[in-house]
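First, the structure itself, so that you have it in front of you.
Only one protein chain is missing from this complex, and each of the others stays in its spot.
We just call them A and B in the order they show up, numbering each chain from 1.
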Amino acid sequence: MLLEVRDLHVEFRTRDGVARAVNGVSYGVDEGETLAVLGESGSGKSVTAQAIMGILDVPPGRITGGEVVFQGRDLLKLKEDERRKVRGAEMSMIFQDALSSLNPVLSVGDQLGEMFTVHRGMSRKDARAKAVELMDRVRIPAARERVKQYPHQFSGGMRQRVMIAMALALEPALIIADEPTTALDVTVQAQVMELLAELRREYRMGLILITHDLGVVADVADRIAVMYAGRIVESAPVHDIYKAPAHPYTRGLLDSVPRLDLKGRELYAIKGLPPNLTHIPPGCAFHPRCPLARDVCRTDEPPLHEVADTRGSACHFWRECLNG
Amino acid sequence: MAEPIIEVSDLVKHYPLTRGVLFRKQVGAVRAVDGVDFHLGRGETLGIVGESGCGKSTVAKMLVNLERPTAGSIRYKGEDITRLSGRALKAVRRNIQMVFQDPYTSLNPRMTVGDIIGEPYDIHPEVAPKGDRRRRVQDLLDVVGLDPEYINRYPHQFSGGQRQRIGIARGLALRPEVIVADEPVSALDVSVQAQVINLMDRLQREFELSCVFIAHDLSIVRHISDRVGVMYLGRIVETGTDTEIYEHPTHPYTQALLSAVPVPDPEAREHRERIILSGDVPSPTNIPSGCRFRTRCWKARERCAREVPALAVPAWFRTGGGPAAHDSACHFAADGSIGRSAPGQVVPLEGHGGGPG
Partner (left out) sequence: MSDRHYEPEPALAATAVGGTVDLGVEEAETPKKRPAGPDGPAPQDRPRSLWSDAWRDLRRNPVFIVSGLVILFLVLIALWPSAIASRSPLDCDLSKAQEGSQAGHPFGFDGQGCDVYTRTVHGARTSVAVGVLATLGVAVLGSVLGALAGFFGGIWDSILSRITDVFFAIPVVLGGLVLLSVITSDTVWPVIGFIVLLGWPQLSRIARGAVITAKQHDYVQAARALGASNSRLMLRHIAPNAVAPVIVVATISLGTYIALEATLSYLGVGLKPPSVSWGIDISAASPYVRNAPHALLWPSGALAITVLAFIMLGDAVRDALDPKLR
């Protein structure tokens, strides 16, 4: 396993109490594998990624338990300066909003080159050449000319390519992409996802793709971890989960996508709202919205049951769910 | 075809680009909407899809008279409403209402829900006598699935989905005939989107509304619309019934758009043919000559740079009829039925790719 997260807990202190953003999340990514982490806002999917990268805002955030084992080392036990060496060089991150992630007063070439001057001690000239090479590799046309331009002179899709180039610069073993295409248009989104998939194959990187889009997941992921209220509720290979979800939340999400054969009829809608993280319902956090909920769900938190060899569901009634 | 309640013809909105401070000089124009025609039948839902910057939101604003068109007309029951003012405008506004995209900015944070939904009655006091308003507001809350007791609460006490319900209730208060919804669910969580879509669907039938539903999510538009128009760079490039557009798209842009939509089915990804367009949408200040899609189109030929294709049923489909025979603004329109003869990936002629957007 390239990266293994074990029983991670993260809390936020707010004026309304302690918000439990991540409550015992465990997942792993292999070399060359794409893991999609699927969830809505407040599910804890981004916070988990921030904790892995070590870019969580502390305070108000606080990691209260768990391990993040990356290439055999527990990152949470490393000192900050050791951690910094891992960040960027061995694992890197792509954010949703490329415009605000790039420095507006530095040229794109300077920002890409910085990766090499800082981490690799290259000269400015060599770094510039490397920057051009990288921009070529993420298929930015006319890289030699555009390397001198500033982020605002790039379109949204091109900026996201620059972000990807930056994440790739030091050939990390793991890339975490947090909603990388959400801010982009469909046609541009397709370009960027294609590029990411290609590069992942080329470099044999592990990729954690954080998203709320079921379509994107189906397109590129090998495995899926579905998050709800700071927990993994279902984890499975991508083909299995779309064929037969083993958790009512996953089923609800899949069913609420408009489908051709159901046109003109009511869409299936998961009732209610995602929970407030300062007051997560007891038992199974999903029970107030769940069509299968029974008394046991209100009191006992379901463990991640083994559904199949590489498949788990945190539902007391996963068998029922699996059979529709 | 239902009798049209709204007819839009040759609608244009250009925003001038000016230089200079006191003495402004026009140096160009953002051609946000650049010649749009469509009609909306009574009781019909027309979906308008397109990517960001294609002008679909500007069309929505012109429909509800929040923007004045540079040229063209919008006829509501035969009367051009684009040049109205004063009392006549106010009367028309009663009948065409809007649902906004962002439920977090579309409700005044300093007003209670009762004030927000009741405001239409303050502005149009003839609709409801004063004593009756509270009851009407509570009825509306009930209609959109909120507890009528919420009348004294403030917007920030509600979630995104509930706020969107409040926005819908406000839009319905005057019993309009037409609702223009601009991306009404795109700011909501996936699990809440379906709730709001169902609500809008139900209300449309219950109140016999005619709807213009604007969105970038193709599957949602398909679910809710009777007819669909596809916009690209300020123009409608293809329009037809949902089956015509989704199963027999004839415009290359529509085909590319449909093939780019990620499908929530991992089985499809191996044998699905995708058209990946290169490059970005050109800037609306500098629209390509001829067909505006030609810079990204794999079918583009010389003719496309010279002649602007008209939005009409292509001649070669006209005789046969069938689902491919619908309006499409392409010189080389061809039935690109998904799954049948999906076009492969072809490199466009002119690489406009990567131009600053």
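We adopt the following convention: a contact is a pair of C-beta atoms (placed from the backbone, for glycine too) under 8 Å apart; a residue touches a chain by one contact, two chains touch by 3 or more.
Not measured: the values here are computed from a predicted model.
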Worksheet entry | Hidden-chain contact residue, picked from the options B:S9, B:S73 or B:S186 | B:S186
Worksheet entry | Options B:V36, B:C54, B:I74 or B:V137, residue touching the unrepresented chain | B:C54
Worksheet item: Who touches the missing chain here, B:P120, B:P264 or B:P282?
Response: B:P120
Worksheet item: Which is it among B:F38, B:Y76 or B:F158 that touches the chain not included here?
Response: B:F158
Fill in: Interface with the unshown chain - residue positions in chain B
15, 21-22, 30, 32, 50-58, 61, 64-66, 89-90, 93-94, 97-98, 100-102, 104-111, 116, 119-120, 122-124, 141, 144-147, 150, 153-154, 156-162, 165, 167, 170, 174, 183, 186-190, 195, 216, 284
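In the analysis below, only the chains that are shown with their structure count from here on.
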Practice prompt. Just give me the whole-number Å value for how far the CA centre of chain A lies from that of chain B.
Written response: 31
Fill in: Residue numbers on chain B that touch chain A, as the complex places them
51-52, 159, 161, 189-195, 197-198, 201-202, 216, 218-220, 222-223, 242, 246, 256-257, 259-269, 274, 276-278, 280-281, 351, 353-357
Worksheet entry | Residue ranges of chain A in contact with chain B within the complex | 40-41, 140-142, 146, 153-158, 185-191, 193-194, 212-221, 238-239, 242, 252-254, 256-260, 262-263, 266-271, 273-274, 289
